[in-house]
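In what follows, a single structure is set out as C-alpha cells and then discussed.
We show some of the complex, not the whole, and keep each chain where it was.
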Amino acid sequence: MHRSAAALDGEMNLVAGAFSSSPEKSREQGDNLHLDPDRVYDTYEEMADAEAERPDGIDVVSIVTPNFLHHDVARTFIDRGFHVICDKPMTTTLEDAEDLCRRVDEQDVVFCLTHNYAGYPLVKQARALVEQGRLGALRKIVVEYPQGWLNRRLEAEGNKQASWRTDPDKAGAGALGDIGTHAEHLARYVTGLSLERMCADVGTVVEGRPVDDDASILARYEGGVRGLIHVSQISAGEENNLRLRVYGTEAGLDWRQEDPHRLTLLTDINGEAPQQIYSHGRASLADSVQPFVRTPQGHPEGFIEAFANLYRSAAHAIAAHEAGVEPEPWARDFPTVQDGAAGVHFIETALESSEQEAWVDASYTPPRT
Amino acid sequence: MHRSAAALDGEMNLVAGAFSSSPEKSREQGDNLHLDPDRVYDTYEEMADAEAERPDGIDVVSIVTPNFLHHDVARTFIDRGFHVICDKPMTTTLEDAEDLCRRVDEQDVVFCLTHNYAGYPLVKQARALVEQGRLGALRKIVVEYPQGWLNRRLEAEGNKQASWRTDPDKAGAGALGDIGTHAEHLARYVTGLSLERMCADVGTVVEGRPVDDDASILARYEGGVRGLIHVSQISAGEENNLRLRVYGTEAGLDWRQEDPHRLTLLTDINGEAPQQIYSHGRASLADSVQPFVRTPQGHPEGFIEAFANLYRSAAHAIAAHEAGVEPEPWARDFPTVQDGAAGVHFIETALESSEQEAWVDASYTPPRT
C-alpha cells in the first residue's frame, strides 16, 4: 500500500530497502522490485549506515514494520539525518514517542505519520467547513470505527496480519492502537480540538486474545465539547467503517470512509437550507482542498489516493526543506511526530481509564525542544 | 399521530374524549372531530366516570398528555377497568411506574405503551433474525438517536412541543425521557437483553435549558454483551436518526428509522455470503413479520403505519381479552406496562450514573403481582 501510494504521483522512487527480518527474504523482495542488489540490506541499521555514506543515498525512509520496531528504526534513521515516513501507532510507549519528538526537533528532519484517512479530500473539506465557521461553535463530536475482520481468532488460523496485530509484544495495544488512533486523529484533525477528559470502556471480546478488540470512550474535548469515540474489530460484518460526525451551533457534518468522495453538511433543520452533499472534484470544494484532487467530478478516488496525498505532501515538504524554502500550505498538511505522540498518549490514557473504570485527565502536550 | 394511527386500519373508533385542560378547547376539538357533545368532557376524571356508566362506554383510552399527567390519567382509567394506550415515557417517577404495573395486574386490563418504533416491520425482522440465531451469540449493541431540532432554545421562542418537553415539571427528564427511552426499548426489543450496568454522561448543551439534551452511555447487557447508547437533541441537522446495530459471533444487523423499510444483515466478512438487504413486503421476511405489512414490496410504509401496528395489535389483544380467548401471537406484540417501568428505571439510573460519574448497577425487574 505504501509502495503504491508513493508511486502514484511519481514524486518518489524506491531505490533501497531492508524488507524483512530474514536477509534472504529481503533480497528476494529487492529482486522482485528490480532494485540494485547493493542497496538491498539485511538490517535497517546496515541500511541507515550505508545509505548515509552514499553520495546518492536515500532522502527519506518509510517505516512499515510491526509497531514495536517503529521507535528503533525511526531513531536510527533520524539520527543520521534522514527524513521519515512512519506507520501508526508511532511507538508502543509514550516514552519512545516523546523520544522521537525530541530527536526530530534536534535533527531537524521531516517526519510524516501515515494517518492516511486525513489524506481524503472530503476530510479536508470537512476541516475547511469547520475553519470557515460553517458549523458555528462546535458542540459534539462522534467518531466511530467498527470493523469485523477479527470477529474470530484469525490469529490462531495463521493469518499474518492478525497475528502481529493481536500480539502485545509486536503491536502494543490492539484495536486502540490499530484503529483507535486513526479515529482520535481524524476527529482532532477535522475539528482542531484535543481531548481533555475521558472515560473508557476497553475490552477483549474474543476469548484468548491478549489485546483489546473493542473500545467505547466518553470524552470531553477542549472548550467542553462533548465527544464519543468507539472502535471495534469484532463487529461482525463491518468492513472498515470509519465515520466522523461533528455538530455545531449552526450545522453538522458527516463523513464516512466507505463513501469517501462525499461529505454531508447537515444544515439546521429549523432553517431554510436543505442538506448539502459535497462531492469529489467539484468546484464547491474549498481552495485548500483542490490540490488533493486528481480526478474530475464523479470519478472516485479511494484509499490509495488518500494515502498518496500524504506521500506527496511529505515529498514536497522534504524537497522544500532541502531547498531551504517554505513549503506551500498543502505540502505542510500531513500528520507529524507530535500527532504520533498524541496518539500514543491516547492509547495509554484509554487503557488507564478503563482499568480504573473512571473519568481521567486526557489532556496532553507533546514535547518540543 | 395517535388518531391517524388508530384510524388507519378501521379497528378503533374515536367516540369520546377530554382533549384539553381548557374545557372550552376540549369542546371545540370534539366539534372538529364530529363527536357526540355528550361524550366530550371537561376533565379526564369526568370522562372516566361517565364512560364507565354508559352501556356503550369506551373500551380503551389513549393517553397523549405531557408526561407528568400520564400516571394520574392512567390510574384513573385502569381503576375503572378500562384498557389503556399510553405515550412514553410512562411516568415521571419510578414509584408511579411501579404503581401502574401493580394496578394493571390487579385490574387485569390491557396496557400498551407506544414505543412506536417497535412497530416497524423491519424492526420485527431484526428481532426475528436474532431469535433465529442468524447473528450467533450476541456481543455488542450500538443504539443511537441523534436529533437536531432542539439545537437552539425553541422553548423560548414559543414552540409548544419544545416548551413542555424541556420543562422538568411537565416532562420529567429531557432527551433521556423523550428519545432515550425509545432507544433503550428498541435495543431490548430486538435483542431480548436487559441492561446490567451503565456509565452515563448526561448533559445540557443549550444554555438555560433545565433538562438534559444530550446523553452518551457505556453499557453492559445481560451475559456481558457490550453496549453503547447515545441520544441527542442538539445534533444540528439531524432529523430523527434512530439507528440500531447489533453484532454477534456470526453476523451483525443495522436498521435506521429514516429508511425504515430496509434492514441490512451484515454477513461475516471472512465468509462467502455478500451482505443482505431485507426489504419491506418481500417474501424473505419472517412469517412473524408478515402480519405487520400492509403494502406490497417497494411501496414504503412509514412512521404512521408503525404506530398503527401497535394500535392494531392492542385492538386485537383487547378484543381477545374481552372475548376471554388468547390473542394471536402478533396481537401480543406491543410494549407493556413493564416496558414502561423499565424505561423509567433507565432514565433514573442514567441520571444517577452521570451525577456520580461512575458505573452503576442498571439491572431491574418490574413488579408483578
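All chains are identified by letter, namely A and B, in their written order; residue positions are counted from 1 within each chain.
Criterion: a contact is a pair of C-beta atoms (placed from the backbone, for glycine too) under 8 Å apart; a residue touches a chain by one contact, two chains touch by 3 or more.
Remember, it's a predicted structure, so these values are computed and weren't measured experimentally.
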| item | value |
| --- | --- |
| Given 2 visible subunits, total identical subunits the whole complex contains | 4 |
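In this section, only the chains that are shown with their structure count from here on.
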| item | value |
| --- | --- |
| Turning angle required so that chain A lies on chain B, C-alpha fit (0 to 180°, nearest 5) | 180 |
| Inter-centroid spacing, chain B versus chain A (mean Cα positions, whole Å) | 42 |
| In the complex, chain B residues that touch chain A | 135-136, 139-140, 142, 146, 148-149, 151-152, 154, 199, 201, 203, 205, 214, 216, 218, 226, 228, 230, 232, 234-239, 245, 247-252, 265-270, 275, 357-359 |
